[in-house]
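Heads up, one of the protein chains got dropped from this complex, but the rest are sitting where they should.
Just so it is clear, A, B and C label the chains in written order, and each chain counts residues from 1 on its own.
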Amino acid sequence: MTELIRPPDEPVYDLAHLGRVELLTPTFDRSLEFFVDVYGLDLVREAGGSAHLRAWGDYELATLTLTAADHAGLGHVAWRAVSRQALDRRVAALAERGVTGAWVDGGVGHGDTFSFHAPSGQRMELYYESEKYRATRQKKPYLPNQPQSSVTRGVGAARIDHLNVLARDVAQARAFACDLLGFKLREYLVPPGQPEAGAWLSLMNKAHDLAITREPTDALGRFHHLAYAVESRDDVLRAADTFCELGVSIEFGPAKHARTQGFFLYVIEPGGNRIEVFSGGIHILAPDWEPVKWTTEAGGRSTAWGMRVPESFQTHATPALPMREATSP
Amino acid sequence: MTELIRPPDEPVYDLAHLGRVELLTPTFDRSLEFFVDVYGLDLVREAGGSAHLRAWGDYELATLTLTAADHAGLGHVAWRAVSRQALDRRVAALAERGVTGAWVDGGVGHGDTFSFHAPSGQRMELYYESEKYRATRQKKPYLPNQPQSSVTRGVGAARIDHLNVLARDVAQARAFACDLLGFKLREYLVPPGQPEAGAWLSLMNKAHDLAITREPTDALGRFHHLAYAVESRDDVLRAADTFCELGVSIEFGPAKHARTQGFFLYVIEPGGNRIEVFSGGIHILAPDWEPVKWTTEAGGRSTAWGMRVPESFQTHATPALPMREATSP
Amino acid sequence: MTELIRPPDEPVYDLAHLGRVELLTPTFDRSLEFFVDVYGLDLVREAGGSAHLRAWGDYELATLTLTAADHAGLGHVAWRAVSRQALDRRVAALAERGVTGAWVDGGVGHGDTFSFHAPSGQRMELYYESEKYRATRQKKPYLPNQPQSSVTRGVGAARIDHLNVLARDVAQARAFACDLLGFKLREYLVPPGQPEAGAWLSLMNKAHDLAITREPTDALGRFHHLAYAVESRDDVLRAADTFCELGVSIEFGPAKHARTQGFFLYVIEPGGNRIEVFSGGIHILAPDWEPVKWTTEAGGRSTAWGMRVPESFQTHATPALPMREATSP
Partner (left out) sequence: MTELIRPPDEPVYDLAHLGRVELLTPTFDRSLEFFVDVYGLDLVREAGGSAHLRAWGDYELATLTLTAADHAGLGHVAWRAVSRQALDRRVAALAERGVTGAWVDGGVGHGDTFSFHAPSGQRMELYYESEKYRATRQKKPYLPNQPQSSVTRGVGAARIDHLNVLARDVAQARAFACDLLGFKLREYLVPPGQPEAGAWLSLMNKAHDLAITREPTDALGRFHHLAYAVESRDDVLRAADTFCELGVSIEFGPAKHARTQGFFLYVIEPGGNRIEVFSGGIHILAPDWEPVKWTTEAGGRSTAWGMRVPESFQTHATPALPMREATSP
């Protein structure tokens, strides 16, 4: 039987990081071209209507799965546990709270995988066993402490960083992530007289691995954006030029987020999903970080320097895969 | 009784980060002036022959203690635990292995503190309770998710990052840190036909919180350097100009480390201790990171781009405080 | 008698650069505090209701004159000639075209000065003799090829760069600058079906020393903004944080201009004048540069990456000093 989880006053470090995101796209070929030629990912494998891609700085075999579908949206999101025991502890915690899920085939690169639906409707997976990427030939890096040589094709996205999902009840969704998965709440936004509008959570030292913002409609499981990191703010500026040169228009940014302090820009990939190029963000060392409560009103300054958020950023999101594998809690 | 530590095949996350370093200096006033006016730290408190300083991005009250002494060197280094229970687990682990230590007064900002000597001779402290810095008036940041407004005085060091100590037996010293304190070995250097020359270890996502390099003499407990982070490589370049403008000559850098990939420069503060300005370094996500073994020969390329290491960097180090509070293991 | 000017098919290099701008302010003390503490200029001299300031990278004694007045706006703008003979050639050219002006006292740092009004209503001065700044003591730079040690106070503006004035007839105003003063037209904007909306001109290798945009009202001689350069785009980003920390809100930017490709941000100083922090801009080498005609419509993309121009940027400008010293042409 699995060991009990730690007492509630201790931070839990059972999940390590965002491992993979599956995006659905109705324009598979054009989306794939975007992620390879513009965003700068490498295609690792293509099979059964899905393409598996990785950024040059990712240590795992693949971090993005692109799947042909009749609409854009989120297939699933997978989180890697720090050990097999940690994985089992999280599955036990879910079971204890009545969350239904199932052990499934983890797909390309992932071993035993537990699949379930978050209360906000997105399908999530937990796994520990993972195939590491081994560079060969020209991909071999000149420094052995990085997985492969860097890629300068397109914007050269370097490493999977975080994703943002929508939830009708943000407070419930982030409590689920904190209580059952070990996320730490870093910042949250409660505009005066309104329900919680956003929450930013992370697993270890990052500003966020997961952002949850409010779903303004009745939809369940919608996806707001996926971000890969680049190495500096200068790289985000360079990405802006690259997108323009390659004919991809920028929805928002480059600018600095107030929450997380990350430097960002957003584009919409051909299939309709929102993709971010991200750099920086506060480095969180405190094990007892006090969540920062923001009360900015909807019309207030929502980026650090005052750049206005475009309307589309508040309204456009892409749906979830219809639930079929599991029942939502 | 304290809970048992996790099975050995699981990574331990009981220590969160480097909390404080105490440096000794025979030229207290000039060293203090250096750290405040040139390095850009803020003086928090001065008492009993010691000055307590903090960088603008540190969330704790103070991260550097500067103590008047008859020689330069390291007073102690303090590591913050993630919880009280985690602190007790580490103390239990040390006791189980026969490491003698004592609960002591943690000094400015720190609660219950366990003090002991590492096998390499440096005095180390473990603590959990910590006084958080609360900015007032002009120090209040414009974004509430950072502890205070940034400082542009001098090089504007932003956040305590890591330290480098010397050990006669590097392999033994890093095994101690890994087995008893929960450090993870990230990289190590074993030149052909020589004993281990260096080891780089970290607690969570950073490339290193602690570096251990080989002590070429009979000395015990010597200190190589202390590093604060700045936000970008550009800030390191700017720091180089600032040091030159303020009359502080640069020992080494700016350049890129092969190990950790951090971007660095080193100066010697007036008291004789080596101080680094550091940025970047690989971001480690893998919970099962495979330590990278380097076999570069002594005369080989020891920085990423080939810049030669100056002789002084291999030979100059500053001594430890003579052991008085505790017996080394 | 002054030598004839060169044949019209040759570029004229008689003016070297923007030398000084005089800004009027109804809140002298607060404006001075802004330029010193926030913008990072050094106060060189204060006399007769005016303060004379310089950026650390300016080689002349002073480049900004701040003058108490009952409204914000432009006092005058001074251009330095490359030689005494060049100055006389330009004065002769003005006279030949019937532009009335007068030799006046050039004020702090400037020798013989010819003052006149541009057709767009701004008072302009031409001069050659100039007092060079000589750094003493702590201001001495560590490298002798820069006028003084750099300043990190506030945003640390480095060097006077360009100014933007308004003209009811942009095409006429830029023809005057090109034909009589030797400016080269680099880029101009003619929205379909509208009169010329903007022109960007420079003297040697810069993207612009002078921008002229369309005056939407009946006013004469209004001023849009003054820009000092910083050394990198990263410095503009850092300036954004600094302004926010010091309580100065950003009107527009940081972002990249389509025209000039400069990286910018704008704030309004306490007196009401618009001030830019600028970096980069294309480096123009071609002596026979073909002016770039832009036809972007008013509602189109007016920054390189698509950031929208705020309404105030199109409407807010500050008036000229009432004409008293000379008669406008």
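Convention: a residue touches a chain if its C-beta (ideal position, glycine included) is under 8 Å from a C-beta of that chain, and two chains touch if they have at least 3 such contacts.
All of these numbers come straight from a predicted model, not from anything done at the bench.
Engineer: Quick one: say which of C:R20, C:H52 or C:K206 touches the chain that got left out.
Structural biologist: Answering carefully, the residue with contact to the hidden chain is C:K206.
Engineer: If you put the missing chain back, which residues of chain C would it touch?
Structural biologist: 6-7, 9-11, 13, 16-17, 59, 80-83, 85-86, 132, 143-146, 159, 186-187, 204-206, 229, 231-234, 258-261, 280, 282-283, 285-290, 292, 294, 304
Engineer: May I ask you to list the residues on chain A that touch the chain which is not drawn?
Structural biologist: Chain A touches the missing chain through residues 141-143, 149-150, 152-153, 156, 232, 234, 241-242, 244-245, 247.
Engineer: Over the whole complex, note the residues of chain B touching the chain we left out.
Structural biologist: Touch set of chain B with respect to the missing chain: 233-234, 237, 240-241, 243-244, 249-250, 253-256, 263, 265, 304-308.
By our rule, only the chains that are shown with their structure count from here on.
Engineer: Counting contact pairs per chain pair, which pair wins?
Structural biologist: Result: the chain pair A-B has the most contacts.
Engineer: Taking each chain's centre as its mean C-alpha position, how far apart are chain A and chain B in Å?
Structural biologist: The mean C-alpha positions of chain A and chain B differ by 32 Å.
Engineer: Going by the touch rule set out above, which residues of chain B reach two or more other chains?
Structural biologist: Residues 143, 232, 234 of chain B each touch two or more of the other chains.
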